[in-house]
Each structure stands twice: as C-alpha cells, then as structure tokens.
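With one protein chain withheld, the remaining protein chains of the complex are depicted in position.
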C-alpha cells in the first residue's frame, strides 16, 4: 500500500498538467496504518526497518512534492493513517471523522506518527493522544490544527474539490515555488527565514507568471498562466 | 510607507517615556501590503530586492524593539499587511476584520508573509491561506493564534488602550528585558532556553525596579518604577 501510494504520488509529478493531488479512501476507514502481520518477529528487524523507512519516505515526499497535497477524510484515521493526514499540506474532513494514535494499546508506541502529529497540534494534545490512544473528534482536530476544515459528510467532496479547483486555477510554477519556500523557511531562525524568502519573492516576480499576474491585476483583467 | 513605518517605530525608541507602540490604520483596510506598481519588471530585480529587504527589516525591527508593539486591526489585513499583524507582539482586532495572503491569485506567492504567518498559526491553517488566497475571519484568526483578542468594533480602541495602558504602567526596563529574553529563548533547545532565562531572572532581580517591585509587594504598597 505504501509503495502504491508512493508511486501514485510520483506519477507525472513533473507534468505541467498536474496541479494538485487529493488523497481519499473508500469505506468507513480513511486508514488504520500498518498491517500488524508485517510487524511480527517472523519478518525480523531488517524487514521492519524497511517498512518504516518506506513509510517515512512517503510522508516526506508529500512535503517535497511540487504540488499541494490534500487529505480528504471521511471516517477513522489512526496510527500511520493519522500521520498521513497530519503530513498533507491541507486536510478536509467530514464531521463524523475521528483521529487517533492507538499504538500504545498494542505495545507499539506511535513514535513516527508523533513526528507529524507533534508538528501539527500543541504538544499537550499530541501527548494525550499518544499516551492514551484515545481518539479525538473532527471538531477537536480542527480546533488544535490537525485539519484545515470540517464539513458535513454530504459536503465533503464538494468542499474539498472547491479548494482543489481553486489551486488548479493558479499558476503551477508559482504554487510550487511557494510550497518549497514555506517548508524551507519554517525551521530556520527569523533572519535566515526572511533572507531566504526575500530572494524567493524576487525570483517569483521574475517568473513569466509573476509578471503576467501583476500586469493582469494592474490592467484589471484575468491572468493567463504559462505555468 | 515601509520607510515611514520604520522611522515611526524607531522614533525615540530608546526614550524612557516610550512604553508601548500601537499600530493602527484609518479606513476599512488595515493594510493590503505592497504596492504592485513597485513590483513590475520596469523597476528590475535590484529594486524588488530592496523592497523586500526593507519589508523584512521592518518585521524584524518589531521583535527587536525594546517595547511591546500592538496591532489594532479594524478591517482587512492582506499579504504584507497580514504579515505585519502576525509580526506584532500582541494583536487586537474588531470582529469585522479579516486576514488573507492572496498573492497566489496574482502569481506572486506570499512567501515572506508566510514567515510570520507560519510562526503564528498551525501549518495546516497557514498553507490553506497561502495556497487558496482566501480570507479567514477574526474569530478564526483568534482560534488559530494569529490574534490575541477579538472585540466588537465599537470596543476596539477601548480594549486595545486598556492593554496598552496596562503595559505603560509597568517598568519599561523590566518589560524590555522580558521581551528580548522571550524571543531569544524561543528557538533554542530546552536546556539552553532555561540556561538563558535563569540568568535573565537573576539579572532582573538585580535591577532597581526588580528590587522595588518585590519590596513593594512584600510591604503591600504600590511600586514606584525608576524605569
């Protein structure tokens, strides 16, 4: 599943026609994470290491990907499934969804989901989830920063597609530059972050789509992107 | 406008009489950021670089300034205007205010506003704003950490001045020491942060206003600050 997700995310990643990716699931569970049958002592530590390396690569791929990646969640997202939601750039969920890191119940602490969760929500929220394994509701997830938006189930696809279509209407090269810049500056000290992004702004203006956008705005017409 | 703001913020910055700064605007827009006519290819990359360097310097000046700086927002704050709100120490807004980073609509991603925004709100909130350009309400901004307080429009000045007057009644030198210490320790690891602030606490006690405050408390009287 992780390799299939990785290959799907990478599919035509560099194509000008790809503007945004939506990750969703069928059925009442968004994702419940790893298949525990792959994690017994029969496979051994080398296989386990490969499983978690692949999982980490998929999560980092989402941040390093040139287009925004949206999680559309309708149901339960647990363990690495909760990590997947936390790793996406944007996450929209139906109000019946819930989120948990329950590994501790089966003696396998959700340490790597904690990487994404700990960067999305306050640590007191993350640690209560990690130490008790108990779920939080979509509303709590929104309140604490794990989600970008919560909607009734019947509006989930419409609202998610509204965001996706908005992104798809923009200049791909500008969105891509902005995404890379955001994640690059975030862990830096303030001076370095401003140094990096000031350069990004100048580079952005010099792009054909940067000039086209500004000209169109001044001329009060719609921009025509070359991407 | 940026140079005028910079010079206003620096005006008598070292004077004992300056205790707090409030940044506000007239009319329905707090600030909509850069003048796009300064960012066309007619000025060229060197001029653009100077614009963003000046902008970054103003934003960093706010954090490095000896007194607290409060944004009082009544209306729309977008792009570098939203960055200005996010960069202030405290932000109070009327409930009709809204906040957006809409640069992506005109092909100029709000990369440098993302520095301040990404340090104020959860990244899922920041990225939805940056990727879609759509505004959030004052209530959402409060919920996610971009604002310190939201009040009805008719109470905005009163509530902001209440905070400003409270700060102005305190010891300037103590507030100044505390502000510098807060921003210095925040990006450090926990051990370094505690090492730095333990020293700040000892230095603070040794100040005349540190001793006066403690003595006044023990003697159950009002402190008289020498600043």
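The first chain written gets the first letter, and so on, giving A and B; residue counts start at 1 in each chain.
Going forward, a residue touches a chain if its C-beta (ideal position, glycine included) is under 8 Å from a C-beta of that chain, and two chains touch if they have at least 3 such contacts.
Keep in mind that what you see is a predicted model, and the values were worked out from it rather than measured.
Visitor: Which residue among B:84, B:127 or B:177 touches the omitted chain?
Guide: Reading the full complex, the residue touching the unseen chain is B:177.
Visitor: I'm checking contacts with the chain that's been left out. Which of A:16, A:123 or A:165 qualifies?
Guide: Final answer for the missing-chain contact: A:123.
Visitor: One chain isn't shown here. Among A:19, A:65, A:144 or A:179, which residue touches it?
Guide: A:144
Visitor: I'm checking contacts with the chain that's been left out. Which of A:29, A:49 or A:218 qualifies?
Guide: Hidden-chain contact among the options goes to A:49.
Visitor: Touching the hidden chain in the full complex, which residues of subunit A are there? Just list them.
Guide: With respect to the unshown chain, the touching residues of subunit A are 36-37, 39-41, 45, 48-49, 52-53, 55-56, 59-60, 63, 104-112, 114-115, 118-119, 121-128, 130-134, 143-144, 187.
Visitor: Of the residues in subunit B, which ones touch the absent chain?
Guide: 68, 89-91, 119-121, 143-149, 163, 166-167, 170-171, 174-175, 177-179, 181-182, 185-186, 189-191, 193-195, 197-202, 204-207, 209-218, 223, 225
By definition in this document, only the chains that are shown with their structure count from here on.
Visitor: Mind checking the centre-to-centre distance between subunit A and subunit B? Centres are C-alpha means, answer in whole Å.
Guide: The computed centroid separation for subunit A versus subunit B comes out at 29 Å.
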